[in-house]
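All protein chains of the complex are present and in place, except for one that has been dropped.
Chains: A and B, in written order; residue numbering restarts at 1 for each.
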Amino acid sequence: MALLPPKEGWFQKKVAKDEKIWMALAFVVSVFLFFWMIIWHVYAKQNPSFVTYRTTPEEFYQLTQAFIEKYKVGEENGIPVVKPPPGSDVFLLARQFRWEPVLVLKKGEEYRFHISSLDVLHGFSLQPVNMNFMVYPKYDYVLTFRPTSAGEFYIVCNEFCGIGHHMMIGKIIVEE
Amino acid sequence: MAVATHGGEHFFRTCDVTGFKVDTRAEKIAKVNAVMAVVSFLIAVIAALLLVLTRWQMIHLLPVDWYYRVLTLHGLDALVFWIIFFELAALVFASTAFLNTRMSSPFVGWVGTVLAIVGFLLVNYMILTGNADVLMTSYAPLKAHPGFYLGMILFAVGALLIVSTFFANLMIWRRENPGQSLPLFVYGLMAAAIIAVITIVSGAIIYIPTFLWSLGIIKDIDPAVYKLVWWGLGHPSQQINVSAHVAVWYLLAFLTVGGQSINEKISRFAFILYIVAINVASAHHLLVDPAVSPVWKVWNTSYVMYLAVFASMIHAFAVPSAIEVAQRKRGYTKGLFEWLKRAPWGNPAFSGLMLSMIIFGFIGGITGVVNGMEQTNIIAHNTLSVPGHFKGAVVGGTTLAFMSVTYYLIPLLFRKKIAFYGLAKYVPWIFGIGVAILAVSFYILGAFGIPRRHWDITFSGGPFTFTYNPVTDFFWALFAIGGVLAVIGALLWIIQVVVSVFFGQPFRGPQDLQIPIAEPVEMDEEHKGFAAPGTFVLVLIFIVAFVIFVALNYGWLSVMWEVR
Partner (left out) sequence: MSEEKKVPFLQLVFDDFILLLFLGVAVYAVSYLIWGLIEIAWTPPIPEEIKQALLGR
């Protein structure tokens, strides 16, 4: 019983049949879930990446500015709009309280996103497809995206970053 | 039965209901910690109401700065202070009264209690004065006032001192009772105490340098190191709960229907799996983060191949089967479920126990695994699905279990009659149903991508705007209903506890017992065939729901953009 020491011989008591069957089943499901994550890495198309680089806010800012200059096609609400070629390295900078630049991508093509922050932690939440990643200062998270749908997408910041957190929203345009 | 002989008999009183010898010095420490737990819970509940009415943008009650301030307050008071104070009370009380032994060092116990209370006051003061608008996680380089970190450190040190008296009490008991095994309830608390050590030490490791950084003594805190170590505090602190509330489940099964684990070895084995494997699940919070690799993520997020989930599923059979076997012994043997139908549903501790198990398993548990799998975390991370999960686990599971067992603690620990006892049988239902609605609507809102910890999802003032699927309006209304119900349930419970403890009639003996304590049922030495067929059917339903939910989420993930 729960409040007194167990009876002598508790360690030798045989396990009931139903408990035994249940434990076997529960164990199989548990181990399966573990291997499922590995199988998904091998065969499926949505996995967190293996690549992170160390950087500094200064370096990352410089790279993003160079990236913007190189591929800039316009401006929207004071934020540069950039159209990088398919397959290229894309730099996305998070800072209190904006994302830059606005990206124009092509559906079905791969882009190597580099995402980092100038100040505190931010959250990269792509809507309405609902994919979420963390953004750190000093770390360049490399995620290779292939947009599989076209239209206008928004990057909502979903890690608390200060008083203006709710104003932090960016944009990605995917063309057919 | 061995009796504590050292330290003087005059410290003890003998409980007239249970016959246990209670060290009155330990009892006082336990009482103070329990009161602090209820105080923290009250603050958390009031904050919760303000938050519900803010996030439901029909009302949008709080201004932006107060929203994040109250959110910080709610997070720390609910997820740290309420549950840890309650657990400290349980550790001190259980390791003395239930072992018929004495408190190893009342002095250390008091020093720990005072430190914890000072830490609690300092943290709450810092938050309310606007010096720590950093949310519960306080991710560096977001910076709070040094007093905030100092308060957390003081609380951690105080808690660690009390946990160390728990282990010292166990040592005394072992010396006086050589060769004996701990009672299962205390064993579960022992598991919780071990997890608490890991939690508190991680907290100290990260808060001390952060404190120095906030003072300007250390130049820099690495954001990845901070987040890694902080979650060694943030997640295991909730695993203390799991272990402690499972222990409370076994206790309640015993008190309400006289049930006992049908196999102590299996139940203990599951607690050992918790001790060994559950802590590494701090990785749940770093699955979509830079720096750590997917190899590390998969290994740690799975609690080393899901050993802790396996353990929880063992308990999911062991606790209901304890109830079922006891009920069948009483003669409720018809069909698969007569034992359940004829259970003491009017006893608030029993209905609370059942609701706690159901909400923890079906809402907290299943969503926890899905949120915590490496890939499905992509569609759950930092959305409302995350609080949806832990509302099910910590509020529906832990808090409800603690609320239920409190109906026994009022007469047995505080020696008071329960005020408004007639109300008690409704409280678990109001609270439990409220939390269930709240958690499910949270989870669904999260599935639509709505972020947690966000003051305004219309993005007013931002360069762009985005409108979430209008279907979410319905779930926001549901969310508000669930939230308000849960708050009402919690407030009713708090009123009962406060009135009983501070203004209640004294409890003079067994004749004053309002809440029934069941006669223990003798267990069979051997099992013939199935011991608990009804429970077996229930857990099969659970596993089917579990597998379907995992499959649905992976199916949904597969239609997202490709990412690697």
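Going forward, a contact is a pair of C-beta atoms (placed from the backbone, for glycine too) under 8 Å apart; a residue touches a chain by one contact, two chains touch by 3 or more.
Bear in mind that the values here come from a model prediction, so they are computed numbers and not experimental data.
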Which is it among B:Val108, B:Leu121, B:Ile208 or B:Val292 that touches the chain not included here?
B:Val292
Listed residues B:Arg13, B:Lys143, B:Lys265 or B:Lys329, member touching the removed chain
B:Lys265
Residue in contact with the excluded chain [from B:Leu228, B:Ile314 or B:Ile457]:
B:Leu228
Consider the whole complex, including the chain that is not shown, and state which of B:Leu50, B:Leu73 or B:Val280 touches that chain.
B:Val280
Contacting the left-out chain in the complete assembly, out of B:Val38, B:Ile195 or B:Ile517:
B:Ile195
For chain A, the residues touching the chain missing from this view
9, 11-12, 52-55, 59, 62-63, 66-67, 70, 89, 91, 114, 139-140
Absent chain, residues of chain B that touch it:
167, 170, 179, 181-182, 190-191, 194-195, 197-198, 201-202, 222, 224-225, 228-229, 232, 236, 265, 268-269, 272, 275-277, 279-280, 282-283, 286, 290-293, 296, 299-300, 304
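Note that in this section only the chains that are shown with their structure count from here on.
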The residues of chain B that touch chain A in their complex are 18, 64-65, 68, 98, 133, 135, 139, 141-142, 177, 180-185, 222-224, 227, 247, 250-251, 253-254, 260-266, 286-291, 293-294, 297-298, 301-302, 305-307, 309-310, 313-314, 317-318, 321, 369, 373-375, 377-383, 447-449, 451-457, 459-466, 468-469, 520, 525-527, 529-533, 535-536, 539, 543, 546-547, 550, 554, 557-564
Chain A residues within the chain B interface of the complex
1-6, 10-11, 13-19, 21-23, 25-27, 29-31, 33-34, 36-38, 40-41, 44-50, 52, 76-79, 97-98, 119-121, 123, 125-134, 136-141, 143-149, 154, 156-171
